[in-house]
Each structure stands twice: as structure tokens, then as C-alpha cells.
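Here is the structure we will look at, set down as C-alpha cells.
Of the protein chains in this complex, all but one are displayed in their positions.
Each chain carries a letter (A and B) given by its place in the written order, and its residues are counted from 1.
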Amino acid sequence: MRQRDIQFDASGQLRHFLTIEGLPRQTLIDILDSAENFATVTEQTVKKVPLLRGKTIVNLFFEPSTRTRTTFEVAAKRLSADVLNININTSSTTKGESLLDMLHNFEAMHCDMFVVRHDQSGAAHFIAQHVAPHISVINAGDGRHAHPTQGMLDMFTIRRHKKSFNRLVVAIVGDILHSRVARSEIHALNILGVPEIRVIAPQTLIPRNAENLGVHVYHDLREGLYGADVIMTLRLQRERMQGALLPSEGEYFRRYGLSEKTLAMAKSDAIVLHPGPINRGVEIASSVADGMQSVILEQVSHGIAIRMAIMSMVLGRKPDKED
Amino acid sequence: MRQRDIQFDASGQLRHFLTIEGLPRQTLIDILDSAENFATVTEQTVKKVPLLRGKTIVNLFFEPSTRTRTTFEVAAKRLSADVLNININTSSTTKGESLLDMLHNFEAMHCDMFVVRHDQSGAAHFIAQHVAPHISVINAGDGRHAHPTQGMLDMFTIRRHKKSFNRLVVAIVGDILHSRVARSEIHALNILGVPEIRVIAPQTLIPRNAENLGVHVYHDLREGLYGADVIMTLRLQRERMQGALLPSEGEYFRRYGLSEKTLAMAKSDAIVLHPGPINRGVEIASSVADGMQSVILEQVSHGIAIRMAIMSMVLGRKPDKED
Partner (left out) sequence: MRQRDIQFDASGQLRHFLTIEGLPRQTLIDILDSAENFATVTEQTVKKVPLLRGKTIVNLFFEPSTRTRTTFEVAAKRLSADVLNININTSSTTKGESLLDMLHNFEAMHCDMFVVRHDQSGAAHFIAQHVAPHISVINAGDGRHAHPTQGMLDMFTIRRHKKSFNRLVVAIVGDILHSRVARSEIHALNILGVPEIRVIAPQTLIPRNAENLGVHVYHDLREGLYGADVIMTLRLQRERMQGALLPSEGEYFRRYGLSEKTLAMAKSDAIVLHPGPINRGVEIASSVADGMQSVILEQVSHGIAIRMAIMSMVLGRKPDKED
């Protein structure tokens, strides 16, 4: 199993966190259980634990994202790590060689972790393949490929509300084709044993091989939402509107936007998730985003706990077992 | 009293610090007394106290200001808080809704304080009205409205030199009309019982309702400075020069610039303040800015102590009494 090789060290401990695809169920459960403890920490008056004191974490952002960078920075500081924020203009470092020289420099400074955001799929894997043995890499979103910490915080949010995964109907609504969030969610839901995963979108926003992902495809929103326990909405990249893939925003909302009316098709205790930032009135109505069934802000809180869990897990490996 | 409502929590403890207007005298005295302790801290070899360890403070700067941001960052770090610096391009977040979504995200990350700088009057109040109960907001300058931490550090500086407020003649010189600093100073001086507050400026730079603020208006510099104990100079925004409000810089200095000659009109032990950065030779002569009576750099030192006092006061509230 190729992904397993690179994400785990020789003694079988999680070293990198690049994608959820191919991870064993127990690894996901361990992360969720660990995050439960950190969720408690962040609710205390002193929200800081000394677990990563003396560690240096580098936020390597090749794609600007204040929002995601901030969640990693907050998580790292609550673990007492030192944080370096490095924003890299990809235009000046697209040559693989100078990228590697830069990475080796951070390694030589005895940095411990790279949190990588990149607009190209596979960038975090590429970096993980080339770093020194003492470095861990966390994928903070790469192209259309994966956003695994987002996927895990969504699972954490679902588990807090639904207790277990093995009887759920989960519907993912929106631009599945271009979404790294959807891809990570689908892998996690499958691994955790969700029996029915649905994706709902117009034909143009569904990947060709969708059924191979272990999902049921719906083009009709009401039909897809019928009886769902969990509704995961996706952000619609407004730039997609420019092309021929989509009709207008208004038309999109009318057909695929989650409104109070369409939400009523799901179970009465269904929860609504969104990875943010929200396009109100495009993929979701404000009344739903701010409504009783929305857990969108909980997701943000859980994102800190999940990132603390993953960071402390990969950096807390026993060094004597290191590959 | 409307302002009191929002700045204090249900049990009467200071929660936000948005404006000096309407605050009780005792609150100002408490801040000044607390800052005395922190002024001692910053003079020690180890300038750090663990009061806000585990707290996360977000510098939300919608208007760029390295200088002011730095003073808050230094104060927060000396209190052992974690600091996030967020620079927001107002052009991309002018829609109230997305601003609120961003704020709610920081709240969900369990941040504790927003330090807000904005070019629109009322922005800090607006934010304070919409944040979760566990959040405190500090106004770091909003449009022409208020810059209350600047006002308080000026009061601290005056008290250190003049011991009490109730026999002072204080003259504020410069662009009163556009100055949030002047507005905060005038409120503080009135509340602390200064019997004579004068504002000195050309007619075009005096607000219409000036007398209602509890000040005496002077258009002649020498007359206004006569017998003053404290002279508070203001920075002249050079962009005002573009419009019809003012003659040339040279002409302005000749009529309203503080020189050794005009300073001689004040009491011989008068002190000279300026909020910085200084336009040397425009609102103040270099010989005065660097002279024996200048307390301009003391103001900067006191700014750290005042901000430490206010930050620890609002975040040190008893949580069981929280509204």
C-alpha cells in the first residue's frame, strides 16, 4: 500500500499526515479520541499545554490562506511550539530544485514540521518524499487532491453529534469535482464505516469515476437529501461561474442551494456542515447556515482540537523507533 | 447610558475598551493605577508576567499601522499571551456579513480578544455588539471617532508629571476636527476633572460643536498656550494639505507650530506631548520635540504599560459573573 509506506515510519507510527486515503480505521479513531482531550483543553481558562515546547513548526504556504494558516498557528501555539510563517510566491520557486534547497535549509535549522499548502495536487507528498527523517509533513490542502485535517474535523463533528458512523446516511452537496474537501470526506466516511454516502451535484460537477469512490450519485437535491442524517455542503468556487460548468449563482441556489425547504427532506435531527468560508445565498441559505441544525462554527472549534491531536501525534513519536 | 452598557458586563466589570466617553472616573483611575504596576514590570530585566498565559489575542487591523500594532503586540507578549496578527484589506471585506463570519470563526477558535483598528468610525463598537460573550474588544483607533488607549497613555503621562488633574490648564494644538486622538483626550481630561481644556487651531480644523465638548476654542497659538501646564500637540495629516483646509506646511508651522518661542508662553514647567509619528517642522520644531520639556518618548513607554493594564483588566474578569 503505497500511501501507507510514506505516512508511517518503520515502526508503524504515524509520521506524516498527507491524505486520509488508505489509512487504517484505527488511526482515524486514535486521532478522533486524542482530539477529544484537546477539545477540553481549548475550553479551559489556560488553553495551553507544553507538549510541543521547543519544537519548531513551519507553515509553508505556497497558496495564500490566512484562514487555514491561522488554525494551524493557533493549534501549534496552544501546544507551546514555536511557529514560523513562510509565504512563498510559487512563481519564484516553481523549480523543484530551489524548493528542495529551501526545505533542506529549514531541516538544517532543526525545524520539526512543515505544514504545507499548495495549489498543485501532490505537493505535500512530494515534499514528504524528500525531507529528512526527523521532519513530519502535514498537508493543509493540495490542489484538488486532499485536505485531510478538514476531513478529520468533519468526522469529529459528526461523531460528537451522532455517536457512531455505522448507521448514517451522509449527503455531500456541491462541487464534488474540484473539491479536495469532498475527496477527503469521502475517504474518511468510507473508512469509518458509513453505510450510505451520497454526492449531490449537477453532472458537470461530479467526477467521472464517482461510483468507484463508494458513493451514490444524485442530481436532484431533494431526492439526495431524503432521509439524510448528515448534510455536508461545499463552498462553490465563484471562479467556476466564469466557465461553462454552471448556470448563474441564482440558478445554482435554486437547484442545489440548501434552504429551509430542502433541508426539511433530511431527517429532523440532521446536522449541516460547511468547510467555510460560506457563500451565503449561493450554496446555502443564511437561515440554514445560522440555524438550529448548523454545526458550522463547531467545525471551526473542532479544527483546532483535530490539528492539535495530529501535530502532537506525529511529533510525539518515540524517536528510538524512527526510520 | 448606552456606552456604559456595552463596555461593561452584567456584573459591572469592564469588558470592552471602545471609547473613554461616558466611562466613570473611577474606571480611568483604576486603569492608571494598574498601569503604574506594569510600568515597573517593563523596567525589570525579565519584562514578562504570566497573567494572560494561554490567552489568544487577535490584532484585527483593517487599516495598516505597524506602529500601533507593534505596541499592542509587545504588551500582549509581555503578558505571555499568544498573538495573531491579521491584516485585512477592507476592500474585500466591506460586506458586513462576511466580516461577521470571520469574527465568529475567531470566536470558535476560542480567541479571547480582538484589538481592532479600522478607518471607519464605529467599527469597534459594531464588532463589540456582535461578538460572543467570552470575547473582549479593544479599540485601537476607529476613523475620526476614538483612540482610547492613546488617550489613557496621555493621561498616565500627565499624572506622572503633574500628580493630579484638578488644577491643570491643558492646551491641545492642531487638527482637532479630524483627530480621534484629540476626541479621546478631551473626554479623558473632562472625566478626570481638568478645569481648563483649550483647543487651538485654525477655524477650518475645529469641529462645529467644539464648545459642547467642554473646551475653550483659541485661534491664536500664543494666547491659547498662555499659562498652560500641559501642551498636547497633534499630528497633522499631510493629506489635509491637498484640500482647501490649510495653507502651506510652512505657513501652518509659522502660525500653529510649537517652537521654543511659542512654548515660552506656557508655564516654565509645562510638558509637551505628541502621539507620534512626528512631522518635524510642521506641527512641532525639532528643538521642542527633543527638548527638556518633551515627554514624547515617555508616552511610548507608558503606552505599553497602559495597554498591559487594559488587556489584563478586561481579560481578568471573574468568569462566573460574565454576562
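In this text, a contact is a pair of C-beta atoms (placed from the backbone, for glycine too) under 8 Å apart; a residue touches a chain by one contact, two chains touch by 3 or more.
Bear in mind that the values here come from a model prediction, so they are computed numbers and not experimental data.
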**Study point:** Touch with the omitted chain, as defined above, among B:Gln13, B:Ser121, B:Ser259 or B:Ser301
**Key:** B:Ser301
Revision key, fill the gap. Had the left-out chain been drawn, it would touch chain B at residues 42-48, 66-67, 70-71, 73-74, 77-78, 276-278, 280, 286, 297-301, 303-304
Exercise for review: Write the list of chain A residues that the hidden chain touches.
Suggested key: 53-56, 82, 84, 86, 97-98, 101-102, 104-111, 319
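As a working rule, only the chains that are shown with their structure count from here on.
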Review point. Rounded to the nearest whole Å, what is the centre-to-centre distance of chain A and chain B, using the mean of the C-alpha atoms as each centre?
Key: 42
